[in-house]
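One protein chain is absent from this view; the other protein chains keep their places.
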Amino acid sequence: MISPQPYKWFLETTTAVEGHMHAIRRTLVEAQTKFQHVEIIETHSYGKCLILDGRIQSSQADEFIYHEALVHPGMLTVDHAPETALVIGGGEGATLREILRYPSIRRAVMVDIDDEVVALCRQHLPEMHQGVFDDPRTEVRHEDARAWLEKTRERFDYVSIDLTEPLEEGPAALLFTREFYTLVRDRLTADGTMTMQAGMTKVGELTFFTAVHRTLRDVFPVVAGYQSFISCYGTPWGFITASKRVDPVRLDVPAVDRLMAERVRGTLGYWDGVTHQHAFALPRHVRKAIDAETRISTDAAPLVFL
Amino acid sequence: MISPQPYKWFLETTTAVEGHMHAIRRTLVEAQTKFQHVEIIETHSYGKCLILDGRIQSSQADEFIYHEALVHPGMLTVDHAPETALVIGGGEGATLREILRYPSIRRAVMVDIDDEVVALCRQHLPEMHQGVFDDPRTEVRHEDARAWLEKTRERFDYVSIDLTEPLEEGPAALLFTREFYTLVRDRLTADGTMTMQAGMTKVGELTFFTAVHRTLRDVFPVVAGYQSFISCYGTPWGFITASKRVDPVRLDVPAVDRLMAERVRGTLGYWDGVTHQHAFALPRHVRKAIDAETRISTDAAPLVFL
Amino acid sequence: MISPQPYKWFLETTTAVEGHMHAIRRTLVEAQTKFQHVEIIETHSYGKCLILDGRIQSSQADEFIYHEALVHPGMLTVDHAPETALVIGGGEGATLREILRYPSIRRAVMVDIDDEVVALCRQHLPEMHQGVFDDPRTEVRHEDARAWLEKTRERFDYVSIDLTEPLEEGPAALLFTREFYTLVRDRLTADGTMTMQAGMTKVGELTFFTAVHRTLRDVFPVVAGYQSFISCYGTPWGFITASKRVDPVRLDVPAVDRLMAERVRGTLGYWDGVTHQHAFALPRHVRKAIDAETRISTDAAPLVFL
Partner (left out) sequence: MISPQPYKWFLETTTAVEGHMHAIRRTLVEAQTKFQHVEIIETHSYGKCLILDGRIQSSQADEFIYHEALVHPGMLTVDHAPETALVIGGGEGATLREILRYPSIRRAVMVDIDDEVVALCRQHLPEMHQGVFDDPRTEVRHEDARAWLEKTRERFDYVSIDLTEPLEEGPAALLFTREFYTLVRDRLTADGTMTMQAGMTKVGELTFFTAVHRTLRDVFPVVAGYQSFISCYGTPWGFITASKRVDPVRLDVPAVDRLMAERVRGTLGYWDGVTHQHAFALPRHVRKAIDAETRISTDAAPLVFL
């Protein structure tokens, strides 16, 4: 049993009228960076958790679900074994970790504006990054992702967008617009893919997910939404893969399993052919909400979460 | 906006160290029956919620997910259009509602020991039962389900077990044992099916689900677990279909959609062919936990939740 | 023990960073009146509680402390046995109840703008009002207290101000200004007194209390602050007596006890000579905060709480 009775709680209000509660075991670090408030706590139920501006980003116990879900659908859908990858955000290093499981990857760039968050994750969350920051294929840049995308001439087989949802207009909101996604598309190779986390998909709170989905459809010929349970969030979570022509939905169970056997080193905990089928087969009410959505986020009128 | 600021909260601790929070708008009714504490509250996020012994059972906003998930996989898998059904538990009447969508059903028996809960649901949750208690095909019995199953000679094409998980040894725990499931099996027609709700499937809290799954495999030739997000629970939820020979997993997307078009009246919100595929394609870590489970609940050593 | 485990909680945030928690047993009534949100709940610890706009006003278990503290210091300080009294606010009827303990009272007017709150208290809180609304000496008026004070020519031996603190500018804030207190003073008899509740006196949250105290000193020759623990608030509470010449602080323990024996019918739970001494002997840090205060609330610049 727990002794003493848990008395410190992380109360994450996912909306003004709903929330999720975690008993806190201890706090490893907290700091205010130039960009955000960061904290790494250890909970009784999920181990270490990264919290940015009061919102839980990932937990030791179930980050394998989040990060495998974020990366593999995109990486597997590229026609050829992907060689170059870009991570936008992704402070913990776990997105990079999943990408570097592919021996075909020879260059992986991570652009996360907040060097302090990355440094704290590197120090306190070795279980998550597992040394990827020292991988010779890795290049970490701490600058504005949009500015960097605008100036670079590089093309990537895979781009992962691992950013928190914008709560107000400002620079963060400009990483979720049609213009930004156009930039991303133009930096993809012909059969390249991008995947992104795209917010809650729980009943009544689907609107960020569907608006991002609709915005992407204005930019990419192929857009496929999927979802995974993130237990530590207390809510299902939406993700989206987009590309110029390759489509993850066309991959059946054996195809995914065969591609994983060919391309991925090591054994995953969450993703495989059956999970691929599970995640992309969205429940009916989610599909209907996607179909009904008309909003497009633009630089002139950027989408804000909540 | 909400005025005043929400100040009444339903804090449901799903474990001793984790919970879900709902702001309460108002309380419709609360009572102590012979068997349990019952309450129907209205939350800001999910509308009316039925709460038994402090645990949320269903909410107005997402009960369609729970009840469609509980009923249709079983009803659709029966070889012929099902004619008789039994609901064990199912106080709200919504399980019955989904069953009675099938015009082929000519008799539906519901055995819920707690007449007071059923009466309160009938009065306060018309959105859920939608008048099924007045359907001429319905027979509601308030008695011990196991005793009734032991004495009845009836056979059913479909049995739905909609009971809360037992928190301690006692009569409730005896509705989750090998002996009880044997009784259920023996009351099924040759191609009959049963489905049941089987507890949380979130990371670290899979053990009730896997033990029930294992117990059922000792009794039924075909056992298929599946899961659905129940947003108001703040955790994914497991269900299981079992039968003597028919298998829901063999139904592909078009087959489910065709069977639903043939058998089901009206339009569902959650279940269809794609959702069927989604739900039965369990994520890898859930499949692995099922495979690793060895515990069997018996009358001599009944399984207790948590 | 409590069964089931308490799961409904009243979380009253007394500031943005501090609060008090009460497990809710049941809700007796809730309504939105023309003026405020009202709710009467039953808590495990304090029995029935009246809640206005999310803030607890009084509880069955300790309202004797609040209402005795609000009334008796003023009533006892009047030179003669008081004959007329006015209650401004006071929805529960318990303020009136304490006043009517004095057989010398022949007329008690209560002006509470919210007839719906009064009706709900009358119906659901008989333990508090104890039938005072049917006392022939009582007159209840549902109108704006300030407007009524402006037009009446009556004089009162005692005035009780039992209003919630204003959270924003508007009519409520105009019941805490120098101009309003001047009106009150002018409706007192020569040796009449007023008492009022005046907000928290906990460390760091004394500013409403001290500002009201300072404002009153601009209007009344005699102003005496005192405090009482209100357990159900989770914070000490300030009160103030003011008058044109009589002073509660001059009453020593035997004097209070003698006056109570002469004037008050029945036995009180909280107030007597020793409690009088306790309450008016403010701790040093509270006295220092009163001395340091310079703000005065006026109609032109009304004080707002928090």
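The letters A, B and C name the chains in turn, as written, and every chain counts its residues from 1.
The rule is simple: a contact is a pair of C-beta atoms (placed from the backbone, for glycine too) under 8 Å apart; a residue touches a chain by one contact, two chains touch by 3 or more.
Keep in mind that this is a model prediction, so the values were computed, not measured.
Partner chains of the missing chain, restricted to those shown and counted over the full complex, are A, C. Contact with the chain not shown here comes from a single listed residue; of C:Glu98, C:Asp114, C:Glu165 or C:Asp272, that residue is C:Asp272. Interface residues of chain A facing the missing partner chain: 3-5, 7-13, 24, 26-27, 30, 37, 41, 51, 53-54. Panel shows chain C; residues 2, 6, 11, 13, 15-23, 43-46, 61-62, 64-65, 201-205, 227-229, 231-232, 234-236, 268-272, 274-275, 277-278, 281-285, 287 of it touch the chain omitted from the view.
In this section, only the chains that are shown with their structure count from here on.
Considering the contact criterion stated above, no chain is in touch with chain A and with chain B alike. We define each chain's centre as the mean of its Cα atoms; on that basis chain A and chain C are separated by 55 Å. Residues of chain A in contact with at least two other chains: none.
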